[in-house]
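Sending over a structure as structure tokens; questions will come in a sec.
In this view, the complex is presented without one of its protein chains, the others remaining in place.
Labels for the chains are A and B, by order of writing; each one numbers its residues from 1.
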Amino acid sequence: MKSVWKNRKRLRAINTAALFLTPALLFYALFIVFPLLQSLVFGFFKVDILGGEATYHFVGLDNYRAVIDDAVFWQAAKNTLVWAITSPFLEIPVGLLLALYLQRGTRLTKFMRVLWFMPVLLPQIVVGIIWAWIYNSEWGALNQILKTIGLESWMRAWLGHPDTALPALIVVTTWTWIGFNMIILLAAVSSIPKDLLEAARLDGATRVQVLRRVIIPLIRPVIANLMILCFIGKMKVFDLIWATTQGGPMWSTETVATYTVKRAFYWNTFEKGYPSAMATTWFVIIMAISLLITRAMQKKDTLEY
Amino acid sequence: MDNENGFFGRLGTRLTLAAMVLFTACAAAPAAAAEKITMWSHWADEQNKKDFVMEAVKRFKDKNPGFDVEVVWYQKPQLITALTTSFQAGSGPDIFYLEPAITGAFPPFVDNGFMYDIGKQVDALIEPWAYPFAKKGNMTYLLPLEAYMPVLYYNKDIFKRAGVTLPADGKVDTETFKDIVAKTKAAGVTPFSAGTMDRDWAGSLVTESVLLRFIGQDKWQNIPTGKTAWTDPDVVAGLKYIEDLVKAGAYSQGVSSIKLGESHGLFFGGKYAMFPMRTFFGGRAFVPVEKGGMAPDFPLGIMDFPVVKGGKANDLTYMQVGGSYGVSAKSKNPAKAAELIALMGTPDMAAMWMDKVKGQTGVKADATAANDPYFKMLGDATKGLKPLPGPMELGMDSSYRDVFYKTSTALVAGHMNADAMVKQMEEARAKVKK
Partner (left out) sequence: MNSWLRKYQQNGGLVARLAETLLMLGYTLFTFSPLAWVFTMSLKDTATIRNSPYSIPLDPRWANYTDVWFTSNYSQYFINSGYAVGLAIAILIVVGAMAAYAFARMPFRGSEFIFMAIFASIMLPAQVLLIPLFQLLVKYSLINTLTGLALVYVAVQLPMAIYILRSFFAQIPRELAEAARMDGCGEWKIFWKIMMPIATPAISTILIVNFVALWNEFIFAVIFIQDESKRTLPLGVMKFVGDVYEDLGHMAAGLVISIIPVLLLYVFFSEKFIKGMSAGAVKG
């Protein structure tokens, strides 16, 4: 008798769980899993649109081989990774310094906090247009400032030269996201018990030492989280490039995002197999990198799911 | 209810949501009984061309009172994306701006069966030389409204200041041209205004016209097919000439970050001596100054590209069809849409095009433009020139063309020298199926 009741209870539990989970699982399957699989499969075909109907033509590994040969794809991948790897080292340290300053909690700092967080809320399209004006070689603010302070030789076409275009855009994403990192680090730093900091200072530690020996170790999980978030975020950059350089000059700001969109929707053919192969290849690369990072983090025992 | 969330709490969201659903329901309610023709077009920022199109729309509406016409204006890159995505999604406008498939400047909608044959309505209106651009097989798929060729606009006042005098027939040879560049540079201005940020072909304008004169018709027309090698001594000589111009400071450092519209404005502003541009120049020049146009008293001059001493192609240039209109195969009113397009191509409308826009056209026009000073100047500058179908990259496959545009831009921006460009173009040429 008891076992029947227990089994019925268990069944009911599973049923309820299923009921609660189904909508989310539906979304996941329809919009994530199925498209991923489709991307993989399309990569083995030449997919063309003729008169509104799609035609499929099996080509085996041809598309994937073409991706490996595609110099633009690898340049785009490199640019994306450069962006994703350098950004955490720019955004997080500055964010931390600002957070430490804001921790004072004065009215002035409260005002600064509101101000410094603003860029996070703006659409990257608008941010791109504004910064394109700043970087304008003829009348842009940056060159004008350089001229005024006597550094005329430093004036250049920031978005027009392959060597400076990508760094210029990285500055823009840094400008946008420092505030986000700052806010989170502020919350993290604020949660450190004040006595610990007091004790350290009373022991004669300088501010730098307090930072290195007390604060950073205690907020390391948060920093790790932020680094991952930052990395993932920069892999997705698209709007900014679309509104400014469109991937130029000489593919120096081309990312996998912009190149995929161009090949799929802005190229001279409607063929979808090749960009699908590209997307799948990129997916594999991202998965590999994420696994590596997760493995590295787990070794340090600082991240837990 | 939940007040802690402030306005955007659950209640606020639900209200907003309900309001939006209501609004969408109302918006989706059946529209008025009038039939509608939708048109998507480029030229969002070229007022005189917009005026021209709207005049045709007006004439159409007068003739067809039961029809409404909705025109949406775009910038070309956004137009391309919108057309590509909507055609693949099975929808899209009735009429749309496009450029001939063989120029490669636009996706080949006709090759993929997206176009409706408008031959019945427009064949009689088209100039014979424009047929290759407007037809595919037996099908006429567009009205070749806008035609253009490359010329060198220049600022007469700057030339005077710099001590440049052009010979009577207006033809300068390559050495004299180099001299002009040097003189204008010495006069404190940048010789060429150019911008490639939103048009990747803009960096190749001077290069391809110069190359034509250096290598001759045969080799020039075989570049797209891949038959002409970039290591050919004539080609190299042409590229090295451009390199010399660049080294002499002919282009501004900011070439890759200037947009096409901006490059027009910079020339109108008077700090640039010359402006290599195709003759759709009129669309941006002859509009009110507040909209970015050229001042009516601007000292405009037009000249041809330099000729090569002893060259075989000094009387050659190219002509191309640009902005055109076609009808979608999925249109619900294709015949009526074609009628609207045909209205753009009547001889008097074509004459209006030339007059308003100061541009050339692939449509037969009333001979009224002869007296216009601008067209007189243009005629003088291009006297005796025979146009080939162009431009140089006509018929190139997309990857090859992409490399050509990117390397041309790098060449004129000073990021690449001629030898490096030859090397990269040869690599790209190897991948072309000959």
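Following the convention adopted for this analysis, contacts are C-beta pairs under 8 Å (C-beta built on N, C-alpha and C of every residue); 3 or more make two chains touch, one makes a residue touch a chain.
Note that this is a predicted model, so its numbers are computed, not measured.
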Just to verify: which one of B:75, B:225 or B:417 makes contact with the chain not shown?
B:75
Just name the one of A:71, A:115 or A:151 that touches the chain not displayed here.
A:115
Which is it among A:38, A:55 or A:209 that touches the chain not included here?
A:38
Which of A:63, A:124, A:173 or A:253 touches the missing chain? It is A:124
Sites on chain B contacted by the missing partner chain, in the whole complex:
2, 4-6, 8-10, 13-14, 16-17, 20-21, 23-24, 27, 44-45, 72-75, 78, 81-82, 85-86, 88-92, 261-262, 265, 269, 290-292
Where chain A meets the chain that is not shown, the residues are 13-14, 16-17, 19-21, 23-25, 27-28, 30-32, 34-36, 38-39, 42, 98, 101, 112-127, 129-131, 133-134, 139, 141, 144, 175, 178-180, 183-184, 186-188, 191, 201, 207, 221-222, 225-226, 229, 232, 235-236, 238-239, 242-243, 256-257, 260-261, 264-265, 272, 275-276, 279-280, 282-283, 286, 290, 305
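Operating definition for what follows: only the chains that are shown with their structure count from here on.
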Nearest whole angstrom, what separates the Cα centre of chain A from the Cα centre of chain B?
36
Where on chain A is chain B touching in the complex?
48-52, 72, 132, 135-138, 156-162, 165, 245-246, 248-251, 265-270
Contact residues on chain B for chain A in the complex?
77, 80-81, 84-85, 87-88, 90, 104, 107-108, 112-114, 196-198, 200, 252-258, 266, 329-330, 397-398, 402, 406, 409-410, 413, 415
